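Removed from the display is one protein chain of the complex; every other protein chain stays in position.
Chain lettering (A, B and C) follows the sequence in which the chains are written, and residue indices restart at 1 in each chain.
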Amino acid sequence: MTADDLVSLRRDLHRKPEPAWREFYTTARIVEELEARLGDDITLHVGPDALATDRRLAVPDEPELTHAYQRALETDADEATLERLEGGYTGAVAVLERGEGPTVGLRVDIDGLPRAESDNTEHVPAAEGFRSEHDGAMHACGHDAHATIGVGVLERIANSDDFSGTLKVFFQPAEEVIGGAKSMAESDHIEDVDSLLAMHIGLDHPTGEIVAGIDGFLAVRHLEAEFTGEPAHAGGHPEQGRNAVQALATAVQNLYAIPRHNDGATRVNAGLVEGGSASNVIPESARTVVEVRGETTELMEYMTEKSRRVLRSAAEMHDCEVEIEIGAEAPSATSDQELVSIVEDVAGGVAGVDSVLERDELGGSEDATYLMQAVQENGGKACYVGVGTDHPGGHHTATFDVDEASIQHGVDTLAGAIERIGRGR
Amino acid sequence: MTADDLVSLRRDLHRKPEPAWREFYTTARIVEELEARLGDDITLHVGPDALATDRRLAVPDEPELTHAYQRALETDADEATLERLEGGYTGAVAVLERGEGPTVGLRVDIDGLPRAESDNTEHVPAAEGFRSEHDGAMHACGHDAHATIGVGVLERIANSDDFSGTLKVFFQPAEEVIGGAKSMAESDHIEDVDSLLAMHIGLDHPTGEIVAGIDGFLAVRHLEAEFTGEPAHAGGHPEQGRNAVQALATAVQNLYAIPRHNDGATRVNAGLVEGGSASNVIPESARTVVEVRGETTELMEYMTEKSRRVLRSAAEMHDCEVEIEIGAEAPSATSDQELVSIVEDVAGGVAGVDSVLERDELGGSEDATYLMQAVQENGGKACYVGVGTDHPGGHHTATFDVDEASIQHGVDTLAGAIERIGRGR
Amino acid sequence: MTADDLVSLRRDLHRKPEPAWREFYTTARIVEELEARLGDDITLHVGPDALATDRRLAVPDEPELTHAYQRALETDADEATLERLEGGYTGAVAVLERGEGPTVGLRVDIDGLPRAESDNTEHVPAAEGFRSEHDGAMHACGHDAHATIGVGVLERIANSDDFSGTLKVFFQPAEEVIGGAKSMAESDHIEDVDSLLAMHIGLDHPTGEIVAGIDGFLAVRHLEAEFTGEPAHAGGHPEQGRNAVQALATAVQNLYAIPRHNDGATRVNAGLVEGGSASNVIPESARTVVEVRGETTELMEYMTEKSRRVLRSAAEMHDCEVEIEIGAEAPSATSDQELVSIVEDVAGGVAGVDSVLERDELGGSEDATYLMQAVQENGGKACYVGVGTDHPGGHHTATFDVDEASIQHGVDTLAGAIERIGRGR
Partner (left out) sequence: MTADDLVSLRRDLHRKPEPAWREFYTTARIVEELEARLGDDITLHVGPDALATDRRLAVPDEPELTHAYQRALETDADEATLERLEGGYTGAVAVLERGEGPTVGLRVDIDGLPRAESDNTEHVPAAEGFRSEHDGAMHACGHDAHATIGVGVLERIANSDDFSGTLKVFFQPAEEVIGGAKSMAESDHIEDVDSLLAMHIGLDHPTGEIVAGIDGFLAVRHLEAEFTGEPAHAGGHPEQGRNAVQALATAVQNLYAIPRHNDGATRVNAGLVEGGSASNVIPESARTVVEVRGETTELMEYMTEKSRRVLRSAAEMHDCEVEIEIGAEAPSATSDQELVSIVEDVAGGVAGVDSVLERDELGGSEDATYLMQAVQENGGKACYVGVGTDHPGGHHTATFDVDEASIQHGVDTLAGAIERIGRGR
């Protein structure tokens, strides 16, 4: 793919951002591009064939899925492909077999975010006409570039004389809700992967900078808690109520007050709360989505256990019931030095790359860790690579954008590293 | 009006329940009925002419008003009347002048509730085909009967030889949100009222029972508090957030903990809370609607003052701002013995009435108190009358219904009392 | 007893105020006075003989009892009497049998308060040399006058030709901690009482005013809660602690937030809290004394049940244990009209009494209700009488004092009522 091809594909995806499990057009477009470029050279596992279908997390409601699916049907996307994705089974695994050698995985995520994109004329996508066509949705974290890099790497390796082995590219849905990686990590496709590369663009690193190995992924879990009490007339019989909002408030106060842990960083956030129905009714129901994180999976489990205790006791204090469900989760992970060294070495020779950092910390969460953990548990190696890009707005903001030159840096670095791994170094 | 006329009007109104400030069809239907029956005998002040238009409380959003207005336009209601109501200026004051004598007011409220009606076949409106035609709305508190009684009383007095003076019937909107009475109490119409009767059907009193004077209205006020902080990534930079949900939770805990007061009963309820946007974002906004009440207006002011302090300090504690707006309110009130005695005496002679209580306590709130207070401050008398009815479900529940026989009891008792007042006793 | 005798006895008791269960000198002095005046006419049940000894509530620690006991030994009080009181078994029941007729009880309480008395020269006891000789203790609620009235009434009835029956005077200890009445109410002495009078001086009524029947006693209970967790180094291993102070704080917030009750007034107060050992140790223990009250005994039970739930859930939330003990309690009670009428009638004829109120509300708590309840449950009648006195400072303040003229009013009113009861009216 030429640099223009990469830009063109990225812009096409940028126009049609699709949040978690609704990547209908996106998946079909990737499949179409791969089939056009590589034809029979690759094997494509699409939608349900790419996933352990009962392991999807944080899947949206039926109406939201249907709305997005209908919208995709109105595009020029291949209808046969779309039909395979119906119901929110999105994403794909592309497999390229090139003889003897290790199986190398590359994971790129493909979903957009449920937020509106800036229409300011200083925002390049607005100025150059590829701003989001989907109201209230946006590629505000660069996954359009990620998907493009995945296609670019596949094509490069398909045409390379320098790779022997198998390359699998995981076009993963639903990263933003930490909901997609688990179902790919528990599919068959990951089992024979010896080395896995994952990647992210940006992360406050400028164009021309590569981070060979990113660590510091916080393990994360979402707890959805639903309190149920008993309504009562707030004027007439307050004593007959069992107040779910009081339970919620008590829980929130004590969740944030879970003791800090000496083994490392922890996080907790009651990021969403709602409760009650009217000002004159003692609230009979309330809910919150609580996110806990830990520097290690153990620390995240500690926060989970403490949060459950707080939620249960808060309910009991106000004579309410509480149901707690796990919404989504991802473990912690570490990049293996062996792969970090390869990427570091390769990146040093990539045109346009003028700065290579060996390691950096993410300080957030990413469900690529599910795939990394699966590979490492099977005795393989994993590494998470950062590809710098000048981005005007921060990640997840309305003015986020990538410097398209960095797409090429990503393809070159990753393809180079994959070749090196395929040569047995 | 015959008993059948009353039932027929009530059922027509029951089919088209309209919550606060959306009583378009209801008002038009009342106007139409009065014009048909009384023609030039009465003067009608409709919509904005019935209200101090800048004193409406708890008015819904434009889209909700528009939706209800459009719905009314599709009925057979008189379009000219509807146009006068556009924008949510509903209700009417009907004035009947019958010579020298006191000005007597009668207040009936006309709004429905935003809740679905039962479709169980044991629920009479469902069985007999006059269940609500408006999804998610219902006359679940008997205001359809109230409006009917208002029309019935007007017709009776218009045809009475036993009344000398002026009768004003206040068809009041938006009682359920304690939002309508203030704008009628501050209109010119109340100023010359010497004696005011207000009424409610049901209240756990059976058909055939009349309560001559109801007291124990809790003064009430709604405080809408909006907390604004600063979002931040919950994993990456929790310290950069200013957490509006923490402020909300702190406020809720301390609102319920406002000290009890030795002067009498108080109430507080955070009946509605919501906050945050996503589990991984430190919440930047949160809101609650708090209802405070007091056995006296002073006690309600005490609760208001304490609540404001709690809300402000909770915001400050978490470095947030808070905007507090008064949503709706109503004072306390007492029924004057002079009118209570008249009603008690008259009710004893009404056909079908077999039990007359002198007094009872409401233990809740009602914005009729605004009108009662206005009259009493002007040196007049006021009285709130209870008209018993067997009601299968409780007030505000899906199976609430009235025994239609009680409509006649209401007309007879109130018209009789008005005549007695008009004769100067 | 002459007016001078009454004043002299009152001042003697005033000099030696003894708080709950330490009324050693006080009891001995009363016994001495009764024996000197009435000798064999009365039977005295002293200390353990006056009580159900295992029903004492809120007994102070051994060292405090010992300190007070030693102090009493250094006075001129009769040592033999003191020995019977050792260990905090204070108080007495004096029985005067005067032939056939009803058994009438009179309850007077005798304990002082643990607070310093004013030494301002405008404070009469300071000016006239009978200020408290006990550091940090004071008769700041008039129980010195109560005890004196008890003696005065006994002497009056002993010398009366107008009484037939039995008179029992209960000199009750430990009212201020609501700790003494239960053990007298569960002793044999109350069982045959047909009519019980209890009394209090002051209560914001002036000298010359008598309240024939006081009601509105709030039922009260003290809950002593002790939280136990696990200490940990606050810097090194905060996660290893189980924080009893967090449990305490959560409990306090939620105790005050127990829903108000539509059946009447309730109260709650965490009047005493303490916890932790050092700023660098996660607190392993904490305690609070919670007082709940209710306008009825049922409301007090409601508050108790809710408080227990809050305390238990707060402990569980922070992985702590909590022990909850009942410290003291008293029910609600009502004065019987039959006795109220007698007192009202008699008081009208007492010299110096110029105002008689039939009824008033206390709005606080008093453990005389235990004795009233016991008598009423046995089919007898009870009445709580207020004896007005001009008091410069409020009850329980450093400048409280009584107008000694009112002591005579108390003797005359109560003795008069007892005679009337004894005559069978």
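Throughout what follows, contacts are C-beta pairs under 8 Å (C-beta built on N, C-alpha and C of every residue); 3 or more make two chains touch, one makes a residue touch a chain.
Note that the structure is predicted; figures quoted are calculated from it, not measured.
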{"item": "Per the touch definition above, residue among C:103, C:118, C:246 or C:335 touching the missing chain", "value": "C:246"}
{"item": "Candidate in contact with the missing chain, chosen from C:60, C:283 or C:386", "value": "C:283"}
{"item": "Absent-chain contact - pick from A:95, A:158, A:265 or A:357", "value": "A:265"}
{"item": "Residues from chain B at the interface with the omitted partner, ascending", "value": "236-239, 241, 243, 246, 250, 253-254, 257, 259-263, 282, 302, 309-310, 312-314, 316-319"}
{"item": "Hidden partner chain, residues of chain A it touches", "value": "253-254, 256-257, 259-260, 262, 265-268, 363"}
{"item": "Residue numbers in chain C that touch the chain omitted from display", "value": "218, 220, 222, 233-236, 238, 243, 245-246, 248-250, 252-253, 256, 267, 269-283, 286, 289-291, 293, 327, 363-365"}
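By our rule, only the chains that are shown with their structure count from here on.
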{"item": "Chain pair whose interface holds the most contacting C-beta pairs", "value": "A-B"}
{"item": "Whole-Å gap between the CA centroids of chain A and chain C", "value": "69"}
{"item": "Chain centre separation in whole Å, for chain B relative to chain A (CA means)", "value": "51"}
{"item": "For chain B, residues that touch 2 or more chains besides their own", "value": "253, 256, 267, 363"}
